[in-house]
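The structure that follows is given in the form of C-alpha cells.
With one protein chain removed, the remaining protein chains of the complex are shown where they sit.
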Amino acid sequence: MTSIGLPVVAPIARARRRLDLAGRTFTALSGFASLLIVLMVAVIVGEIAWNGWATVSWEFLAGAPREGMTKGGIFPAIYGTVLLVVLMIVALIPFGVGAAVWLHLYARQDAWFTKAVRFAVHNLAGVPSIVFGLFGLGFFIQFVGRGMDRAMGLDVMWGQPALLWAALTLALLNLPVVIVTTEEALGTVAREQREASLALGATRWQTVRHVLLPQALPGMLTGAILAVARGAGEVAPILFTGAAYYLPFLPKAPTDQFMELGYHVFVLATQSPDVDATRPLLYGTVLVLLVLTFLLNLTAVLLRARLRARLLGKG
Amino acid sequence: MTVTPLTSRRNAARARLRAREGVIELLLRACAFGAVAGLVLIVLFVFKEAWPIVADPEVQKESSLRGYFATPLWQPVGAVPKYGLMPLLTGTLKVVLIALVFAVPLAVLAAVYSAEFAPARVRETLKPVIELLAGIPSVVMGFFALMVLASWLQALTGAAMRLNALTAGIALGLGILPTIFTVSEDALRSVPRSFREASLGLGATPWQTAWHVSLPAASAGVAAGCLLGLARAVGETMIVLMASGNAAIHSASPFDSVRTLAASIAAELAEVVVGSPHYATLFFLGALLFSVTFVINLVAGLFVGRLRKRLAGT
Partner (left out) sequence: MTVETSERQPTLVSRPKVPEREPAAPGRPAEVRLAARGFHLRYGALHALKGITLEIPSGEVTAIIGPSGCGKSTLLRSFNRMNDLIPGVYATGGLSVSGRDVYAPGTDVVDLRRRVGMVFQRPNPFPKSIFENVAFGQRMLGEHDRDALAPRVEQSLRRAALWDEVRDRLDASALQLSGGQQQRLCIARCLAVEPEVILMDEPASALDPTATTRIEELILELKGRYTIVVVTHNMQQAARISDRTAFLLQGELVEFDDTRRVFTSPREKITEDYITGRFG
C-alpha cells in the first residue's frame, strides 16, 4: 500500500491482492508437489518393507532356495551379486582412476585428444543400459570370448554368458561415474599441495601417488561406492551376459554363470509359476536389494557431506 | 651424525625416474584412451551386428527398413515373422509421454519449492528423499509397479489390463523424477543471489521473483533437466519390461498394454538365434535407441552451455 494516498491506490491494491493470491497458490502447489513426492517414496519403501521384513532372517540370508523358490533363502544370489561387483570394481578402479589422474594432471586441456576423452566419458554416461547389454553380448561374448575359444582350440568356454563378461560390461557402464568423481576429488586438493611437491623436485607421478591421491581418497571412495550401488542394482546389462535364475552350485570360475539379486527379483516377479507361493521370497529379496543399495548410497552421501564440510572448514 | 651429500643419489635417480615417468604417463594415457575406446567399440559392435538390416539382401527379405513400416504388426516369432515397428514406436511414445506428463510438473515444482521457498530444514529433508528415490534400482521400481501400482491404478481407472501404458508410464515417471529435479534445482540454485535480492528489494513477492526472475534465468537448465529425463525414459528397460504388459499393441489408449523398443530387446534377445534376421533386428533397435538418446543428450548439453552463458552475462 503506497503512502501517497492518491485515488490511484485502490486499483493497485486490488491488483496486488489478486497477484498475491495467485502467488500464494503457486507457492502452495510447489510445496504440495514436494510433499507428494516424499509421500510416494515413503509408500514405495514402506510397502516393500512391510511385506518383506517378515521374510528376512538369518536363514534367509544364508540359506539356498528350496522347493521352487517357495522356501529357503537367497544366499546364492547375494554371493553372486557380491562376486559380480567385486570383479567389476577390480576391473574398473585402475582404468577409472588412471583416466581421471591423466585428465587432471597430465592432459593438455585444449588438446583435441583431451576433448575426445571428455566427450567419450560424457556420452558413455548417457548410453541406455540395455545397449550395454547388447554390447556385452556382441563384443565380449561373441567377439572376445569366441575369439579366445578359437585361439585356444576350445569348443565353447569363453564364448558364452559368464561372470567375467557381465562384470566387464558393468565396469564400462560405471566408468564415467568413477572418472568424474575421481577427477572432482583430485580437484579439491589445494593447488598449493601440488606446487609444494613439484617445487621439491618430485615427479608428476610421485606427486600424484604421495600427495594428491591420499588427499583425494574420500572423494574417490564416494565414486567407487556409487559405482558399486549401480552395479548391484542394474539388471539390463546382465540379462544376457551371465545372470541365471537357478544354479545348484556357487560360481567359482570367471567362466561360470551366477545368480544375482536384481535378476532374481525380475524373474521371480514376471515368470513365477505360483505367484502367491513365491511372494514371501520375492518380497524378501526386494527388501534385501533395496536395503543394500540404500546403505551404499547413504554411505556415499555421508562421505560427500563430510568432504564438503571439511573443505568449507578449511576456508 | 653423518649427513651424506645427495649428489650421487640425485644423479642415480635422474635417469631412473625419467624412464619410469615416461612409462607411467603412457599407461595413464592408455586408461584415458580406454574411455574413448569403450564408446567407439559400443558404437562399432552394436551397429555392426545391426548392419545386415541395411546390407544383407538375405536378411532384408525378412526384416528391412521398408518392411518396418509396411506392416502394423510386431511378430518376430511366428510362422511368418513380421517386423512392424509402429507398435513399438507408439508404445515407446505413449509410455514416455505419460512419464513426462507425470514427472515434469512434479519435479519442476518441487525444484522451485526447494530452491526458492523452502526453509533450510525442509530442503535438507527433501534432498535425501530425492536421492533415496534415485537410488531405487529400476528393477525394484518395476517390481512395485507390477505388484502394487498396477492394482491401484486398475481400481482407479477400471482398465481392462492392469499392466498397461499408464502403469509403466507412471512408474517410469517416478524413475526419471530425480534426474529432472536435481538438474532443475541445480540450475535454479546457480542463479546468482544478487538477481533474487534485486527483485525482492523492489518489493516483489518470493513467488513473483521465482516466476519472473529465477525461472527465466534458469530456464535452459530446467529444459536440460527435462531432456535428460526424456533420454532416460526412452532408454529405460526394466520398469517397462515388468509393468507394461509387453504386448505390441498399436493404439492410442493409455489403458492398453504396450511394448517399447528397449523392452523388446530385453524380452526377445534371450531366445534369439545368433546371426538370424531377428538378432540383427534387435541390434538395429539398439542402434536406434543409442542414436536417439545420443541426440537428446547432445541437445541437453547445448542447453546447459546456453544456461552457463546466460548467467555469465554473455
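By letter and in written order, the chains are A and B; residue numbering begins at 1 in each of them.
Throughout what follows, a contact is a pair of C-beta atoms (placed from the backbone, for glycine too) under 8 Å apart; a residue touches a chain by one contact, two chains touch by 3 or more.
Computed from a prediction, not measured in an experiment: that's the story for all the values here.
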For the chain not shown, which residue from B:R14, B:K61 or B:H212 touches it across the whole complex? B:R14
Given A:T70, A:Q142, A:T203 or A:T299, the residue that touches the chain left out of view is A:T203
Touching residues on chain B - with respect to the absent chain: 1-3, 5-7, 9-10, 12-14, 16-18
Suppose we count only contacts with the excluded chain; which residues of chain A make the list? 108-110, 190, 192-203, 206, 210-211, 214-215
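In this section, only the chains that are shown with their structure count from here on.
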Centroid distance [mean C-alpha coordinates] between chain B and chain A, Å: 14
Touching chain B in the complex, chain A uses residues 19-20, 22-24, 26-27, 29-31, 33-34, 36-38, 40-41, 44-45, 47-48, 94-99, 101-103, 106-107, 116-117, 120-124, 126-135, 137-139, 142-143, 172, 175-176, 179, 203-206, 229, 232-236, 239-240, 262-263, 265-266, 269-270, 282, 286, 289-290, 293-294, 296-297, 301
State the interface residues of chain B toward chain A in the complex, per the touch definition above. 17, 20-21, 24-25, 27-36, 38-42, 45-46, 48-49, 105-107, 109-110, 112-114, 117-118, 122, 125-126, 128-144, 146-148, 174, 177, 181, 205-208, 211, 231, 234-238, 241-242, 262, 265-266, 269-270, 274, 282-283, 286, 289-290, 293-294, 297, 301
